[in-house]
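For reference, the structure is listed below as C-alpha cells.
A single protein chain has been removed from this complex, and every other one stays in its place.
And then subunit A:
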Amino acid sequence: MTLFIQQLFDGLALGGVYCLAAIGLTLVFGVLRIPNLAHGTLYMLGAYVTYFFLVTVGVPYVAAIGLAAVVLAVIGVLLERLVFHPLRNAPHTHHMIAAVGAMFFFQAVAQALWGADFRRMESPISGNVTILGAQVSWQRIVIVVTAVLVLGLLTWFIKRSIHGQTIEAIEQDRTGSSLVGISPSRVSMLTFGLAAALATVAAGLVAPINLLSPTMGDALSLKVFAIIILGGLGSLPGAIVGGFTLALAEVMTSTYVSAAAGEGIAFVVIVIVLAIRPTGLFAKAVQR
C-alpha cells in the first residue's frame, strides 16, 4: 500500500510535467497544424536557462523559472518568425524537416554554451513529507501544485481573455477568424511563445529531481507526442487528461509489471488509441 501511495504521487508529479510540456505542443498543433518536433529541445533550453538564472546569476528559484519562461517565450516567437512563418505555405514535410533542423541547432547551442556534461540544479525546496506512510519530497508536491495552478491560469487565459480567445478562434476556423480581424500571424507568435514558456516551467520544475543535459528533451519529446495523440491533437483537455493518464500508466506499469514495460507503455497506448479511436480521446482537430 505504501508503495502504491508512493508511486501515485510520483505519477502525479510526472503527470504535471508531461501536461505542461504537452499543452504547448498541442496548442502549436491546433493553431499551426504542424507537429513541432523541436518542442523537446525548447524544454531542454528552458531547463538550461533556468539553471543559468538560478546558479550563475543567483536569482531565487521561482524568479529563475519566471525569467527563463520569458526568455524562452522570446525564443519561441523567434522560432516561429524565422523558421515556421516563412514556411507557412510550404508542404508539411518542410515543417518537419525545419523542426528537426531546429532541434539539432538548439542541442548544439546548449552543448557549446554549457558543455556536454550533466548539470545538477539544486532547488531550495528540500525535505520530505510523510503521506500515509509514503515518503514524498516537497519538490514533487510543488510540481503537482504548480502544474494545477498553471493549468488553471492557462484555461482562464484561453477561455476568458481576449488574446487567449483568439488562439481558440484560430484553432476552430482560421479563415473565419481572419475575416473578423484576428491576425493569424500574431496568434502563431503568441502560441509559440506560450508553448515555449510552458515547456520551460515544466523543465524548471523537474530539473531539481533530474539532471540537465543537452539531450534531456529527446525522451520527453516522444512521450508528449504520445500524449497529444492519446488526448486528441489540438485538444487542451486532451493534453491534460492524456498527460496524467500516461504518467500514471507508466509509473504503475513499471511498478507492477516491469521497468521495461513501463518505458514501452506509452507506445502501446498509442497503438491501441490509433486502432480504436484514431482521433484521440477528445477529438477536436480536423485536418484542413
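Brief remarks on what is shown
What we mean here is this: a contact is a pair of C-beta atoms (placed from the backbone, for glycine too) under 8 Å apart; a residue touches a chain by one contact, two chains touch by 3 or more; residues count from 1.
One rule holds for everything that comes next: contacts and distances are computed from a predicted model.
The subunit not displayed here is recorded in UniProt as "ABC transporter substrate-binding protein", chosen from "NADH-quinone oxidoreductase subunit M", "Stage III sporulation protein AC", "Inner-membrane translocator" or "ABC transporter substrate-binding protein". Within the complete assembly, A:108 is the residue of A:74, A:90 or A:108 that touches the hidden chain. For the chain left out of this panel, the touching residue among A:36, A:50, A:137 or A:235 is A:137. Of the candidate positions A:74, A:90, A:132 or A:219, contact with the unshown chain belongs to A:219. Within the complete assembly, residues 2-3, 6-7, 10-11, 13-14, 17, 56, 107-108, 111-118, 120, 128, 135, 137, 140, 206, 209-211, 213-215, 218-220, 251, 254-255, 258-260, 262-263 of subunit A touch the chain that is not shown.
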